[in-house]
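Report on the following structure.
One chain of protein is taken out of this complex; the other chains stay put.
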Amino acid sequence: MSTTLLIVQILNGLQLGVLLFLIAAGLTLVFGVMDFINLAHGVQYMLGAYLAVMFYGLTGSFVAALVLALLASLGCGLLLEFVVFRHLYDRDHLDQVIATFGIILFLNQGVKLVWGAAPLSLPIPEALSGSVVLMPGLLYPVWRIVIIASGLAAGLVLYGLVAHTRIGMLVRAGATNATMVSALGVDIRRLFMIVFGFGTMLAGFAGIMIAPILSVEPGMGDTILILAFVVIVIGGIGSIRGAFIAALLIGLVDTLGRSFAVDILRLFLAPSPARTVAPALASMLIYLLMAVVLFLRPSGLFPARGR
Amino acid sequence: MLSVYSLASGYGPAKVLFDVSFTVKAGEVVTLIGRNGMGKTTTIRTIMGLLSPSSGRMVFEGERLNGLPPYRIAQAGIGLVPEGRQVFPTLTVEENLVATAAARFGPPRWTLAGVYELFPVLSERRRNQGNELSGGEQQMLAIGRALMTNPKLLILDEATEGLAPLIRAEIWACLARLKAEGQAILLVDKHIDPLLRLADHHVVIEKGSVVWTGDSNDLTSDPYVRRRYLQI
Amino acid sequence: MAEPILRLEGLCKSYGGLDVTDHVDLEVAPSGVHAVIGPNGAGKTTLINQICGLVAPDAGRIVFAGHDVTHRPVHARARLGLARSFQITSILPAFSTLENVALAVQAHAGSSFRLFGRADREEVLNGPAYAALVEVGLGERAHVPAGSLSHGEKRALEIAIALAMDPKLLLLDEPMAGTGREETERLVHLLQGLKTRLPMVLVEHDMTAVFELADHVSVLIYGRILASGPPEAIRADRQVIAAYLGEGE
Amino acid sequence: QERLKIGLITTLSGPPAALGQQQRNGLQLAIKSLGGKLGGREVDLIVQDDELKPDVAVSKVKAFVERDKVDFVVGPVFSNILVAIMKPATDGGAFLVSPNAGTSNFAGKDCNANFFVTSYQNDQNHEVLGKYAQDKGMKKVFIMAPNYQAGKDSLSGFKRYFKGEVVDEVYVPLNQLDYSAELARIAAAQPEAVFVFLPGGMGVNFVKQFRQAGLADKVTFLSAFTVDESTLPAQQDAALGFFGGANWAPNLDNPQNKAFVAAYEKEYGHVPGSYAFQAYDAGQLIDAALKATGGKTDDKNALRAALMKADFKSLRGAFRFNTNHYPIQDFYLVKVAKRPDGKYQTEIAQKVFENYSDPHVKDCKMK
Partner (left out) sequence: MPLLLFIALAVVPPLASMAGQAHVTGLFARGMIFALAALGLDLLVGYGALVSFGHAAFVGLGAYTVAILGAHGIHDAAVVVPVAVVAAAAFAAATGAISLRTRGVYFIMITLAFGQMAFFTASSLAPYGGDDGLTVSTRTTLFGYAPLGRDVALYYVIFAVLACAYGLMRFLVASRFGRVFRAAKENPVRVAALGFDVYRFQLAAYMVSGVVGALAGVLLANATEFVSPAYMSWRRSGELIIMVLLGGMGSLHGAIIGALAFLLLEEWLAGVTEHWKIIFGPLLVVVVLFARGGLVGIGAALARRWWRG
């Protein structure tokens, strides 16, 4: 295990972390801040990717596809909000779970009906397709840098919005006591609608940005959804900073675990059992991490105050 | 300003209000009096649009309130200090105050600085979360929050619950000042003596119906109400 | 003076830079009402929370009925006979009013790991529970869900629960807050009857009630005991008047 | 004559649904091109989704056997489903024809008289690449697969023929999305070739990221089930020139295959993959056997013997069944190419094995 490889893997881990954060960002807003359990976040992410593929097919331009897909995601989000979600804000979390699970089934199947079951893909825009040399022996795809940048940007926007604007305050207030916000003269339903639409757009945005490196296929949002929840829970629900740090932590642990588990276990075990145990352990690692974090800090790393 | 005509309302199948009528005129202080569970809070919740009346009429400044959502009612100029405080636990004190602040009718009478002056403790705790405050501090916050919406009519439901005597006295003084400035106020409180000094009208509710109305003099001289609601 | 039922020794608690409880020493006599008064935010609730175990003190010792309970969990202290009411109503909203109280009876009746038999039909639990409800004037409301009680009724229920635990010491955090005038009078009357057999710590802002009930008053300001003594002395104390009582309403 | 009942159990939900759809399409196309009849009998094809859950598959197959009284069960895509349905399908008296999954245990000690495989023994496609790398005289190869049984079988299959240095052997979690960590290792190890087994979406992700990392020009890409007709529409140019191993390719030169590919593309709008072809052959196999028995299914022994003959024109050209009911056939190295019409397909690069049979047959008691 050489030092350059270690450094490279650390970088990769951070990058995976930012990628995860990009996906978790919208969920932090809707679930963490607005306190609405939206299992459909994953399929909204998927929908963003599919829409981008479709618009790319129609326009042939990535930028146009990005813009149109974002708008369409927003539209879908608002539509879903109007038809389903607004009736569930003051319901039990579990009602939200079952309804949004229904939406998962519907959209996964719907996507398959419209676009077929085979995986699709979105090419990287020409100008951003190459790689750059970050350091000797380390070629880095430009698009990944773009993803990192957009993840950071999403985080900053979100943080600013939630922590430092009146909209953010009202959303946080509405999450704990919507009636009271409304009784003080704020149309909390409309506000929730806007925020929800924005959250959907963020999900769609993540889907669009990631489509060039991952396959676009039905069900692509399901595993991601779980990962995003892991991120948010480790970070502490409601804390954007926590989600960001947790995402990096998971990225690092997962990447390094995968890369070096075998080498580390070989210190204790014969090569052949090490080879079989290590991958199982690596798969478990993020869950192990979550269990340990929650054991030590039952409300995540950065528990939101006042919940 | 606010007129309520034979209001009936309740929680689902449970009828609580049967016949409540009263008015609050501009610049007036009116109280709702009654024992526990008689429907005072229910009346207020119905006015605010948090419960929908099964019959009756509510008019505020010429606008019919029936069927309006709560935020429209608040925007029409009613500020609420709810029973049980209900401050926003996840917001800091300052955020609690500014989040819903508004000045819908000209320049604001109440600003952050004004509220902090009224309740200096809040200024000390401005960075604390709402749920970290003591009970009394939360009560002050709830009052400040309602004032920050600069309402035409201020409704206080047991706003002095849990406040220390000194602070309570300050609140009465403050309300008197507000009244002098022409602020209309609807009050529910169990401390009758200061209410007698402050209020123009009293409305007594019993089992969901208004059983008595009158001014402070009537109240002190009516033997039945006196026995029930005043210390003898 | 007899051995105190509760003794606090140098109790400290601070949040951030704020000393909410600052070396508090306090002794509660085995009978009578010990009132703790003080301005809002003085640390009264925090003190109660430390006594019953919801908040861990930073330093100091809590001795209850001869046991050092400083590090025992909430439920263990309750088992020793420490009951409390909450300033911010804390009941079981979906349970009926009677069940709320019956659960408290069950707590000291024991055998709660009993897996069979319908608990809601047990007369040994319901009888005392109903009696407690009647005492606070909620007899008629026994079978409605506690969540649909009015605010004042919930406050009364809070007291009934504490009574039903049949405690050795009762901590009352603003029991009169939110109860109407008539109800307050009834409550004062009730507590007056109780205080002969049950020591109490009473935190309250209703001075009429405090001075009617208390045998001993401690004044807490900024986390410190400013004054302690018989009610008459406290009422006349200039410092207390300036910081808390004011000149009366 | 009574209608012939066939139950198809395949994966139609979740990400691998594309594979199940190809299987279904292939079988349906076979029935259609045979005039809606197999062995002269009208066919009722009942299609069920196994949802990739073994217990669901068991329940569906039991319904096939008990409710529908099917004579043949065709399917599934995945080995773990095959293991689960073997007992309920064959105990119930039906013949099970697998158009894809072919686990080693059923080729060897657990071989079953009523079970036929029209694809291959699972390890064989991997062996193709191992043999190829060995023949090419490659020295250093990096190999990788997901951490599950098929993944482990894959890498051991590769190593069975490749005797050069395996610079690293990596198992990744199933359905991993991001391969930057592994790509970094590959770049650091500087092998001549990589061999990967990353089916479905994993393959799409890896191929794209492999190309983006700039490794495609330096390292030969060998794979099994990673670049095929089910993933190429998503991989597109990223996979061009990459190698796979197969018993067939769309451009395999024989008249029946040409007709099949043309008909399939006309009917379903995409290039068929091996899943479709093997299911098509399964249809033909049943047809041929029934023709031999005059459409009768009650004499199981006669029917089995007829199936054993495999007397039909397979799309892969000539093949026959071994005693364990797995095929003896040729295997090829295939390479991804872009067709003039802009679609992508794998094309035969060279033949690697001729009349190849799997080694497990020696453990099978059937004669």
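In this document, chain identifiers A, B, C and D correspond to the written order of the chains, with residue numbering beginning at 1 in each.
Assume contacts are C-beta pairs under 8 Å (C-beta built on N, C-alpha and C of every residue); 3 or more make two chains touch, one makes a residue touch a chain.
Since we're looking at a predicted model, the values are computed, not measured.
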item	value
Shown chains touched by the chain that is not drawn here	A, C, D
Options D:G40, D:P54 or D:G214, residue touching the unrepresented chain	D:P54
Sole residue of A:A64, A:L105 or A:A149 that reaches the chain not shown, by the stated touch rule	A:L105
Omitted-chain contact residue, chosen from D:G75, D:P88 or D:P272	D:P88
Those residues of subunit D which, in the complete complex, touch the missing chain	12-13, 47-49, 52-55, 58-59, 62-63, 66-67, 79-80, 83-84, 86-88, 103, 147-150, 152, 174
Residue numbers in subunit A that touch the chain omitted from display	37, 84, 87-88, 91, 93-95, 97-99, 101-110, 112-113, 222, 226, 229-230, 233, 237, 276-277, 279-280, 283-284, 287-288, 290-291, 294-295, 298-300
Positions on subunit C where the hidden chain makes contact	52, 54, 73-76, 78-79, 83-84, 86, 90-95, 99, 103-104, 106-108, 111-120, 122, 161, 165
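FYI, only the chains that are shown with their structure count from here on.
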item	value
Pair with more cross-chain C-beta pairs in contact, given A-B and B-C	B-C
Inter-centroid spacing, subunit C versus subunit B (mean Cα positions, whole Å)	29
CA centroid of subunit A to CA centroid of subunit C, Å	47
Contacts with 2+ other chains: residues of subunit B	132
Shared-contact residues (touching 2 or more other chains) in subunit A	none
Complex contacts: residues of subunit C adjacent to subunit B	15, 38-46, 87-89, 148-153, 155-156, 174, 177-184, 205, 207, 243-249
Complex interface listing, subunit A residues touching subunit D	2, 4-5, 8-9, 12-13, 15-16, 19, 108-109, 112, 116-121, 123-124, 129, 131, 137-139, 141, 143-144, 212-220, 223-224, 255-256, 258-259, 275, 278-280, 282-283
Parts of subunit D lying in touch with subunit A, wherever the complex brings them together	12-15, 17-18, 20-21, 147, 169, 171-178, 180-182, 184-185, 187-188, 200-201, 204-205, 208-209, 212-214, 230-231, 233-236, 270
